[in-house]
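One protein chain omitted, others in place.
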Amino acid sequence: MTEEIIIAGFGGQGVLSMGKILAYAGLMEGKEVTWMPAYGPEQRGGTANVTVIVSDDPVSSPILSSYDTAIVLNQPSLEKFEPKVKPGGTIIYDGYGISEPPTRPDINIYRIDAMDAAAEMNLIKTFNMIVLGGLLKIHPVVKIESVLAALRKTLPERHHHLIPKNEEAIRKGMEIIKKL
Amino acid sequence: MTREEIIEKGQVVYHKPTLLNDTPMHYCPGCSHGVVHKLVSEVIEEMEMTEKTIAISPVGCAVFAYKYIDVDWQEAAHGRAPALASATKRLWPDRLVFTYQGDGDLACIGTAETIHALNRAENITIIFINNAIYGMTGGQMAPTTLLGMKTATCPYGREVSLHGYPLKVTEIAATLDGTCYVTRQAVHTVAAINRAKKAIRKAFEYSMQGKGSNLVEIVSTCNSGWKMSPEKANKWMEENMFEFYHLGDLKDAGADK
Partner (left out) sequence: MADQEITLMKGNEAIAHAAIRCGCDGYFGYPITPQSEVLETLAAEKPWETTGMVVLQAESEVSSINMVYGGASTGKKVMTSSSSPGISLMQEGISYMAGAELPALIVDVMRGGPGLGTIQPSQSDYFQACKGGGHGDYHLIVLAPASVQEMADFVDLAFTLAFRYRNPAMILADGAIGQMMEKVVLPPFKPRRTEEEIIKECPWATTGRVGGRKPNIITSLELRSEEMEVINLRIQAKYREIEEKEVRFEEFMLDDADYAIVAFGSAARIAKKSIEIARSQGIKVGLLRPITLWPFPTKEVQKLAERVKGILSLEINAGQMVEDIRLAVEGKVPVRHFGRLGGIIPDPDEVVDALKRSF
């Protein structure tokens, strides 16, 4: 199994940290992982994206031409990455940030209203975990337990009390993702 | 007759420090470097630090200081001696680490390294020979060249409109929180030599006591570069250099640190 994922959105949406949690969870399951960010000033307000590869075999290129799954959280990212989803692959988008949804007939299109859900739950900061929950529902790349273990490992001790909220967010994401 | 035989027959009233070896110096007759080399050697010997001294030589007339004083030496790139000294002292905290630099090396190309090493309170001493001219390369203008002074690159005299003002690095150093002892000395008379030696000793001791960085400027002559006899150069220095570069301690925070 090799899952090649691009996560793209605005800086500040938690794109890079979502990728990191996913990669870390893969690592904890003994898988091979790479996390390759588009780094630089883009982290501050501009577009941010990260390529995450989770695989049973050693990963060759951390930089890819096409992806199994694209998670797009704003319009520019959708326009950039929709054409790069492999035929038969998956695109997940957040309804809040997208005015013109994806249209390709040869890929699976999922919508997740994570921003609205995060606002309803009054948990804006767990927006990215809601999206991650959506991804794990349709592609169980890693187990939820591994994600929670990864959070425990990567979050500073003083933030560990937030882990149940993150779990809640992941489960919410699994609930609200829908295929179009 | 060997030196030892001569010594045996008479009574020794003076000898050069044993750390100063017999290699003939390349310095011009009348140059201040020889005297300062002797003082540095004497102080190291008197502090019994021969086996614990690491010195850094510059690019400039003193580039070959390592040929004359028998301690371990690192020969730095132009201006970079304080960087070498910073790392050396941090890696070997119980060693006596000092740099020996001229005005072009320290006050021009190495200004950044000098100011930052001093302000980081590195426990080192910088010996700064200021003769207001580039000696080794043949007498060009230095950052410390006085206004009106003629050099190969300001042959009509240093002018503010063309060259800006001479730089008082030692005054700048005295304002830095990282410095412990900042002093300006000379070696043109016996009394001055004695004072300069005490200053070097104090600086070395403070550096070993971990009190921060120390700068000992020695206002010096360059009779070749100035195109004067050694005697005239000393007189010119007294009349012109001391007026701009005042001698004495600018800062001694040893008691507070």
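Going in written order, the chains are labelled A and B, and every chain counts its residues from 1.
To be clear about the criterion, contacts are C-beta pairs under 8 Å (C-beta built on N, C-alpha and C of every residue); 3 or more make two chains touch, one makes a residue touch a chain.
What you see is a predicted model, and the numbers here were worked out from it, not measured in a lab.
Participant: With the missing chain put back, one of B:C31, B:L84 or B:A174 would touch it. Which one?
Facilitator: B:L84
Participant: Determine which one of A:Q13, A:T34 or A:T126 touches the chain that has been left out.
Facilitator: Candidates A:Q13, A:T34 or A:T126; residue touching the omitted chain: A:T34.
Participant: Among the options B:V35, B:C61, B:A76 or B:M208, which residue touches the chain absent from this view?
Facilitator: Within the whole complex, the residue contacting the unshown chain is B:A76.
Participant: Thinking of the whole complex, not just what is shown, which of B:H37, B:R95 or B:R184 touches the missing chain?
Facilitator: For the chain that is not drawn, the touching residue is B:R95.
Participant: Tell me, which residues in subunit B touch the chain that this view leaves out?
Facilitator: 50-54, 56, 63, 66, 70-77, 80, 83-88, 90-92, 95, 112-113, 116
Participant: In terms of residues, what is the contact footprint of the unshown chain on subunit A?
Facilitator: 20, 23-24, 27, 32-37, 39-41, 59-66
Going forward, only the chains that are shown with their structure count from here on.
Participant: In angstrom, rounded to a whole number, how far apart do the mean CA points of subunit A and subunit B lie?
Facilitator: 63
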